[in-house]
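Note that this complex is displayed minus one protein chain, with the remaining chains in position.
This part shows subunit A:
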Amino acid sequence: MVSISVKHISKSYKSVNALQDISFEVKEGELFGLIGPDGAGKTTLFRILTTLLFADEGTATVAGFDVVADYKSIRNSVGYMPGKFSLYQDLTVEENLDFFATIFGTTIEENYDLIKDIYVQIEPFKNRRAGKLSGGMKQKLALSCALIHKPKVLFLDEPTTGVDPVSRKEFWDMLKRLQQKGITILVSTPYMDEAALCDRIALIQDGKILEIDTPEAIVKYYPKPIYNVRANNMYQLINSLNAYEHNHSVYPFGEFVHYTDNRTDFNPDHLKAYLESRNLSNIHIEKTIATIEDTFMELAK
């Protein structure tokens, strides 16, 4: 069954086309990722699907309800964690949670099972005001509040931005557990490594979807052989590769540079000789596998 259906959605602000003809579907119980940088249109899409904003064109349904005609039903069926911390800073942890439970006509006790894993981590601070929590604790409280009415669909707008790798990993472990409880999750992130943790992803930039598929399949769209290149001096290496007339793309990737060539009969030995002529040493060139980030950059070019 389809949990989220988006058909030809467009939205503009003054001179900016925030979303241009966006269409995709998310199945029930799926963990679907919107992967793209700031300004790609992710938040606009979230606001349309959570009935906080009208689209200029197109239609969308969430949990079977139309985002315009049935907006009240949607608000009862979805949980939304905005990118910006939006809880009441002057209420305590427990008061915030109680407030959201009451608004949705439920109690903390009734759905405690769903949030237990997450809430126990912040329960020792339940009398602390939300504004005084650390970033990681705020994030856990916001997620608890978004879940307290047992939503069918959960919208998470950049829940891990600015969060360190350890906390990010813990957060994704929590999402996996929620998914097992049957909740459909639409999550956005600028971190390409998190894309691999989703069932399916849409790569989005400048209001357009570049590609939609599973993380494993999406890297197959990469059109060229890709090489890891390393040398004694990273800065000189990047400059030399950028100056090489046959380059197609040159992107630093950790300890390597990912290099693609625009010739079909590329021979790595020729590149090595060129780099040596530029006074680089310890040159190492080997074929590697494209990552989601490589694919994103190639599609966004």
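Simple rule for what comes next: a residue touches a chain if its C-beta (ideal position, glycine included) is under 8 Å from a C-beta of that chain, and two chains touch if they have at least 3 such contacts; residues count from 1.
Note that contacts and distances are computed from a predicted model.
S.K.: Out of "Peptidase, M16 family protein", "Oxalate:formate antiporter", "Alpha-D-ribose 1-methylphosphonate 5-phosphate C-P lyase" or "ABC transporter ATP-binding protein", what name does the UniProt record list for the absent chain?
M.R.: "ABC transporter ATP-binding protein"
S.K.: With respect to the chain omitted from the figure, which of A:N17, A:S73 or A:Q205 is a touching residue?
M.R.: Considering the complete complex, A:Q205 is the one touching the chain left out.
S.K.: Which of these touches the unseen chain: A:L52, A:I103, A:A217 or A:M234?
M.R.: A:M234
S.K.: Touching the absent chain in the whole complex: find that residue among A:G29, A:G64 or A:G136.
M.R.: A:G136
S.K.: For subunit A, which residues reach the chain that was dropped from this view?
M.R.: Touch with the absent chain occurs at residues 36-40, 134-136, 158, 161-169, 190-193, 205, 234-235, 238, 251-255, 293, 296-297, 300-301.
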